[in-house]
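With one protein chain held back, the other chains of the complex are shown just where they sit.
All chains are identified by letter, namely A and B, in their written order; residue positions are counted from 1 within each chain.
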Amino acid sequence: MTSWNFDPDTFGHGMDADELAGTPATPQMEELDLNGDGVTDTVHVYQDTDGNGTYDTVTTAVDFDGDGQVDFTAVGVDTDGDGIVDYNEAAMGIDWNGDGQVDAVLYGQDADGDMVMETSHLYTADEWADFAVPEVPETPAPDEGDGFSAGYEQFDANDTNMDQVVGSPVSDEQYWEYQGESGPCAIYAQVMAYEGMTGQDIDPQEMINVAYENGWYSGSGTTMDDMDKILNYLGADTEKGYGGDLQDLEDCLSDGGRAVVAIDGNEVWYGNTDTYAPNDPNHAVEVIGIDYSGEEPMVIINDSGTVDGHAIMVPASQFMDAWEDSNFYYVEAYA
Amino acid sequence: MFLKNKDFFAKPARVGPKAPGDQPDRVPEENHTAEPDGQKTETATMVQLRVQDEQLQRDMAFLDACSRETGRPEMHKQLSELRDYLKNARFTVAVVGEFNRGKSTLVNKLLGQDVIPVSALPSTLLPIRVEGGHRDELIWKKPGGETHYPLKPETWDTLEEEIGWDGKAKGELVLRQTLPVLQQNELALLDTPGTNSQVKGDLSMAEEALSGCDCAILTIAAVAPVSESELRFLQEGILTKKVPRILVVLTKLDLLSEKERELVIRNVQARLDSLQEGLPLYLSQSGLVPGWEEKAGPKAIWDQLTAWLRESDHTYLKCQRAHGLLSEMAEELRGLYACQLEVLEEKKEARREKVEEKKRQLLGNSHIQWDQLEIEMLNRCNQNFTWIREMTEERQQDVIEKLTLELSHTNNPKDWWEKDYPYRMKMEMIALGNALESNLQSFYTRDLGWLNHVLQEKYKAIVPPQNQRMADKGVFRGARSQAELSLEDMHNTRLISRVGTGVVTVAGYLLFGMMGLSPLGMAVGIGGGIVSELFMNRRVEEQRARLGQTIRTELPGVFSRCVETVEKNVRETYRDAIGNMQKACQNWANAQCEAMEKARQQGEDPTKAQAIRQKVEKLAAMIQD
Partner (left out) sequence: MISIQEFLKNVNTGHVVRSSVPMGLGKSLPMLDIADDRLLVTLFFYRSILRPEDKTLLMPPEIIASFEYPGARLVTFETLALSRRFTGVDFRKPAGLFRHEAIRHLDREAYMAEKERYYEKLNALIAYLGGGEAFTQQDEDELARLFTMLAEPGLYPYYRAACPQFCERFLRK
């Protein structure tokens, strides 16, 4: 067994279990200057992954030599919720010859939290390079594509009996915007919902910046927990939870509210096309109406994820299938 | 979740067809020797031939793992053959010999029936295993599967066509016979292709057959007795293979004259004895040589075989053979691992030397750099001294001039000396101290900044600034010249003088008045006063001059004492910084050396060497004396 002790000054420094207990579940970043040179050399990211109000995961990144490159990373997890980290995983770059290049990486796991690595492995640079991204055929970079058209039929007030339609899809459709190929679907959905309720014109990019600053948007996406934050920021009242159904959506829309729901993107994005994706991501869309005029109710949604996603009509059964994947998670908003 | 099969991932992956020896709990074991009920198990009279020795199995599994690890696939193959051998419940007799030595004939004679067509193609190309069975049939077991043929005369021709002459055919022919002699005895006869056949691969077939047999019959033709190659085969192919039972059968004796027969037999016996004494020699035919009746003819041979078959030490011999083979493998593997260990040790030594060399270099280079840094810091410190001296000298002149000027204006030098001068000096020195302090601190900060910049760049270290005053107020506040001068208080003197003058005047007036010389008395009195004033003024001047001199001579001393203290402080501060620098650098060097050492140790992966060492020990335990 290889023994490799963490430096307690470097690991888990700064916040103990008492301090951590009861802190809000928002991920928190702590910057430390361990060598006292006035430059941050260590960053701890505390996360409350089980949502119980106590941080249980701390990711540590240390730049030992101040070259701006992270030399050491560790992830500590409190798996049993007693406030003490009991699982650690760490990787440290080793520069054998001092040429500034990492020649090997020491990677280890400590499964019982005693700060001794039960398993560790020294990867050579070549082995480590196995993680490098393989060559990919030349394709336009993300956000440079033409977008994807789901090929859905759009809601048309002339083709239906408006008495049978809940919500205000005609006006709400006007607030639809395409999010591009990146991940701020929840922010777009919230902005569209707020605009629909108030008639105000909100710049989604500005809200992305707000979300970013407040930690509701990581640059990659928004978590389901934060699916109402922008609405709150703009001043809307919200309710959120699991287990919604069509009736809840109808009630919300009838009361002048708007609903943002988390669905399996794959099941709605690909709509009527033959294409499919390998994974099934959670995706936020705004529900702007339900049309009960046909044999099967149609749920009308503004989907910022596809280029033709405004006021698209998804059969209720298909919508419920997609919604089920998030256990019918939804946010109701009222201006 | 409670895991019962938690070693799943710890076991090696099995890709492709199932390898022998795999975990029986996960894959239903195929019974390659499946027989109809009744023939499957040994009868009570039969000797237990199947070896079930757990330790042996464990040893084999261990050697198998070692062979894989050391890249010895042939050893893996040997082990798998050994497993088959141990598993085999039949007493297998391999009939081996060179081409055209009457092997198939002997088999036929032993069985009392021509079951193998003599000189037929198949028997010269593939081993034929003859064993008891439920029905007569011929099976060609090939690497990819097996083909069953009904046993008819034309079958051999069909086979001949399929096998072909190109020597590419692989596998073994199994001839199942309902012969009572086979059914009653758990015995199989294995007719092998000639060891000197031109067809490539035949020798390995014979050797393969030998590795799995319990008894070897080497046939030697009397017409060409015991060639060198036969002897070599007996030595290398049979004796070293540790076949438990060996029997040499002299065939084709009938082709010789009676006289020749005995000669040949003696010759053969002698040559065999030269290899190993006591190898039993039999004649394939009976009634040809007198005195050999007990060891001549198929029946005699058969009796010997069945006697062996029923010997109770059979499984023991089997195990012995297995242990012997394993011991050889263990020895070979131990050699390989020892070699690996040696390489590791060598590498370890080389790595250690390299790291030590790197450490020496690092420390050597670092020390030179630190010395340079120290010299530079001391230079900077000395530059401060030059500045301090220039600055204080200038200030000293100013102060002397200022004080002497003040002194020149005072009427009572003693008073000024005692009351004003200390205060003035104090103020001047404090001002000087402050000026020095602020400048020195800024020089120090600048120099420390420079040092830290260099340290940060080269050693990722910094020296914390010292909060130490260099021109301490205390030094200057108390520093003043207050020579113990016995100065006359000119005010009092003047008063006394004036009183005295008055007294003289009155006395003079009275004296001279009585004498009628009053005005003179007055004059004397007044003159005395004037003289006294003049005298007084001269005394003040003298005092001023004396004090001025004192100031001029003593003040530089005060200044220089202060400067010395300040310089001492400055030196100490810089020394502290240098000390801290050395400490930080040393820490850096230690950390570097430690990291190198740690990296070396990690690189050595002591667990690997340890694991190999354990394997060597385990293998050593398996090696027979």
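Criterion: contacts are C-beta pairs under 8 Å (C-beta built on N, C-alpha and C of every residue); 3 or more make two chains touch, one makes a residue touch a chain.
Here the structure is a predicted model, which is why all the values come from computation and not from measurement.
Enquirer: Give the residue, chosen from A:229, A:258, A:283 or A:310, that touches the chain omitted from the document.
Expert: Going through A:229, A:258, A:283 or A:310 one by one, A:283 is the residue touching the chain not shown.
Enquirer: Tell me which of A:40, A:293 or A:327 is the one touching the absent chain.
Expert: Considering the complete complex, A:327 is the one touching the chain left out.
Enquirer: Touching residues of chain B against the unshown chain: what are they?
Expert: 1-6, 8-9, 13-15, 18, 22, 25-28
Enquirer: Touching the hidden chain in the full complex, which residues of chain A are there? Just list them.
Expert: 25, 27, 45, 47-51, 56-57, 59, 61, 69-73, 75, 77, 79, 87, 89, 91-93, 105, 107, 111-112, 128-134, 136-137, 139, 141-142, 145, 147-149, 181, 183, 185-186, 218, 220-225, 227, 242, 262, 265-266, 269-270, 273-284, 305-306, 325-327, 329
In the analysis below, only the chains that are shown with their structure count from here on.
Enquirer: Would you mind pulling out the distance in Å between where the CA atoms of chain A average out and where those of chain B do?
Expert: Inter-chain centre distance comes to 43 Å.
Enquirer: For the complex, which residues does chain A have touching chain B?
Expert: 1-2, 35-37, 64-66, 94, 96, 104, 106, 122
Enquirer: Any idea which chain B residues touch chain A in the complex?
Expert: Those in contact with chain A are residues 456, 460, 462, 464, 595, 599, 602-603, 605, 607.
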